[in-house]
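Here the complex is missing one protein chain, while the rest keep their positions.
First chain written, first letter: the chains are A and B, and each begins at residue 1.
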Amino acid sequence: MSLRLSLVATTGLALWVGACQLDKDQKPARPVVHYSLSAATTALGDDGEPVIPSSAQAGIEGSLEMLFGTPQDPQFQLLPEWKDDGFDPNWPQYAKGDSGSGEVDPAELLEDNKLYWRRQLAAIDAGLWDRVFVQDFTPDLRADWNDLCANTPVEARNDEFKKAARELFEGYYPKLSASAELYRQHCLHCHGPEGGGDGPTAPFLNPRPRDYRHGTFKFTAVGKSVPRREDLYRILDEGVTGTSMPSFRRFSRAQLEGLVDYVRLLSMRGMVERSLVATYKEEETLTSGDTLDAYAEVWEKWQKADSKVLTYNGEVPAPTAETIAKGRELFMDAKRGNCYSCHGPEGRGDGASAFALDPETGEVKPTYKDDWGNEILPRNLRLGIFRGGRRPIDIYRRIKYGIAGGPMPEAAASLSNDDIWHLVHYVGSLSERPQHAKAADHGDAHAPEKH
Amino acid sequence: MRYLFALLLLLVPILGVWTFVEADRWQLWFPENVSSFGGEIDGLFNLIMYMVAFTFIVTEVALAWFVFKYSANRPGKGVFTHGSHKLEMIWTAIPAVALLFIAFSQMETWAKVKFESNFPKTGEYTKEKPIAELWASQFDWRVRYPGDDGVIGTVDDLERSYEFVVPVDTDVVFHLRSRDVIHSFFVPEFRLKQDALPGHTIPVWFRAEKEGIYDLVCAELCGWGHYKMSGRMTVVSKEEFAKRMAEIKAEWYSNGKEQG
Partner (left out) sequence: MSTHTTHAPHATPHLQPGEGEPGTVREHHDHHELGFLRKWIFSVDHKVIGLQFLFSGLVFLALGGLMAMAIRYQLAWPWRPMPGLAWMFPATGGAISPEFYTMLFTMHGTIMIFFVMIPLLTGAFGNFLIPLMIGAPDMAFPKLNMFGYWTMIPAFFFILLGFFVEGGHAAGGWTSYPPLSTIEAAAPGSLTGQTCWLMGLTWVGVSSMMGAVNYVTTIVKMRAPGLTMMRLPLSIWGLMITSLLQLFALPVLTAASIMQLLDRTMNTGFFTPTNLLVNNITPDSFAYGSQAAAAGGQPLLWQHLFWFYSHPAVYILVLPAMGFTSDILAVHARKPVFGYKPMVYSMSAIAGLGFIVWGHHMFTSGMNPALGMTFMVSTVMIALPSAIKVFNWLGTLWGGRIHLRTPMLFACAFVSMFIIGGLSGIWMAATPVDIYIHDTYIVVAHFHYVVFAGSLFAIFAAIYHWFPKMFGRLMNETMGKIHFVGSFIFTNMTFYMMHQLGVAGLMRRTADPYAYDVYQHLQPINEFITISAFCMFAWQIFFVVNFFHSMFWGKRVGRNPWNAASLEWDAPSPPGHGNFDKQLEVYRGAYEFSSPEVAEDFIPQTRKI
């Protein structure tokens, strides 16, 4: 029996050892993700037939794949006119002459990479090769590093090798496909494979994750234009407070820039799709010329984004009791600020015009819907949570230029810049806590527990 | 047969101790300690570990030895005994003393870290005047530094997400708060953990003794995005801290011309 026993046990252990020895590539493979068409494209008409016949849908899908590739291999098709000025959006960090895509300062990237990969760099310097751990979500760097190591046996790793290794990490900027992988691991479950805001987690989030496919992003510095790189970067960097979008500063600057690249690709893909659908509905046919035109048009919008940036010329004034009081007046002034009508006289987001009685059901419903068709409520300003940021300039932009995709309008022309700053200060002051005691007010439940 | 099973049981203490000895080499040990009380906590951990290791080895080896030695193959009957009062007294009293020793050896450090009566009272930051408020919410960390008025909760507060910048070699007190569910502030390198309880303001203190960047981890399940809820503790020199605060302030009052 001993013999049988040890035989079986040995087999089991051998199995285990075998499983551990499996090559990294033979471990579970990365899943294959597909882009699909949006619900608007595949919608059925009243007759139960698709509005856009399936042959045309297939055409759109094919064009999109040609222009943007697949989630495993995303890439921008090059426009002929880019050939001359050497612009290639597939290598965004080297992008020249594209104001919308902007240039990422290589020196800044280098500094950040040094910081981000500090553990790996220290291990390289110390020659502790098994401690150079390259995460799963940087597949291109992992492959490069493995190649480098495979080519040089451990005993032959001299200073030259160390230098090459350092350069690999310090100069890292993800390829679009690597950014797509990072997106898949950390963004897709909310934002969906096409950036449609429809991943598996999305139904449980309030507000819903952003649908990139409209090219509309709410909290930017460019008003209602498509965003600049910086705007998208800022969202990744800061997160959107009050929503389920956290800050992703845990990744390196290069990785976040890579994510921006990929989000831009998804957004453009969605815009081109919408444009093609609109064209088809108009002309009942699509040519390859239409596709390229739509593509070029969308690109133009994104390239112009940088010129749309909205700033304030002058120093941001500091709040005083006086400016806050003036802001209050404007807030309640129906002719000028008229903020109270939606945000409510106390700023609680319960203004009368934000709600309407549904005549059929007799229920009170929010009046407004955003561009994506979701019900939308005015912000409760007393919580001190401002999704686009609580900085004065952020609130200034929201008040002065409105919010893209939602009912928040641009400020009336009769409001001067100073008026807007007063409003900014007033709005900021709404979430102040009484300082004499830590007692109850908004967002401040009770006095601290005695320990 | 008994060889095999005694060996199996014997492997437990051998491999068990071996993995602990080698853990450091496999980077499976404490991350570097940078807080003033972290060393004490590590020391207490080690104290318990050595006492525990002794018991572990003795009992596990005895178990393996008995299984090996007192096999049914031996002739005759087993020892007929229902126990020994003396032995019971011994192995009640000795562990009792050891355990009480463990319990009492812990108290000082615990009081130092968590008792509000032991919080820094004289330095720049106190319980009443914290360096910042750290807000936890699903699924991010936001830091609120006081503005020019030195008071938190007013219109000129400076707010940053993700990164909590603190000066080195300074007793830092901050207020930990939660907006929605229970979160937990955990910086492995500080050996510090404190739940953020909605409805409560919990003061926390520490003193970081080495500059650097450390991960701030949420240690209490806070929903589907729990694993995403990361933050960063940045410890900088006092001069650098002043500079960073000035930068934060400048960015706060930016007019949008600079990036962002």
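Simple rule for what comes next: a contact is a pair of C-beta atoms (placed from the backbone, for glycine too) under 8 Å apart; a residue touches a chain by one contact, two chains touch by 3 or more.
What you are looking at is a predicted structure, and each value in this text was computed from that prediction instead of being measured.
Which of B:Phe186, B:Trp205 or B:Trp252 touches the hidden chain is settled by the complete complex: it is B:Phe186. The hidden chain makes contact, of the residues A:Ala9, A:Ala43 or A:Ala325, with A:Ala9.
Residue A:Phe137 is the one among A:Phe68, A:Phe87, A:Phe137 or A:Tyr262 that touches the chain missing from this view. In the full complex, chain B makes contact with the omitted chain through residues 1-2, 4-5, 8-9, 12, 15-16, 19-20, 23, 26-31, 37, 40-41, 44-45, 48-49, 51-52, 55-56, 59-60, 62-63, 66-67, 70-72, 74, 76-84, 87-88, 91-92, 95-96, 99-100, 102-103, 106-107, 109-111, 113-115, 137-138, 179-182, 184, 186, 188-189, 191-195, 197-200, 202, 214-215, 217-228, 230.
Contact residues of chain A toward the unshown chain are 1, 4-5, 8-9, 12-13, 15-16, 19-20, 27-34, 119, 131, 133, 135-137, 184-186, 188-189, 192-193, 198-201, 203-207, 242-244, 250-251, 348-350, 355, 364, 366, 377, 380, 383, 385, 440, 442-446, 449-451.
Throughout what follows, only the chains that are shown with their structure count from here on.
Computed from the mean C-alpha positions, the centre of chain A lies at a distance of 34 Å from the centre of chain B.
Here chain B touches chain A in the complex through residues 1, 4, 27, 115-116, 137-142, 148, 151, 153-156, 159, 161-163, 179, 198-203, 213, 215, 224-225, 228-230, 232, 251-257, 259-260, going by the rule given at the top.
The touching residues of chain A, when paired with chain B in their complex, are 1-2, 5-6, 115, 118, 131, 186, 201, 204, 221, 230, 234, 237-239, 241-242, 244, 246-247, 249-250, 309-316, 318-319, 324, 390-393, 396-397, 425, 428-429, 432-433, 435, 438, 443-446, 448-449, 451.
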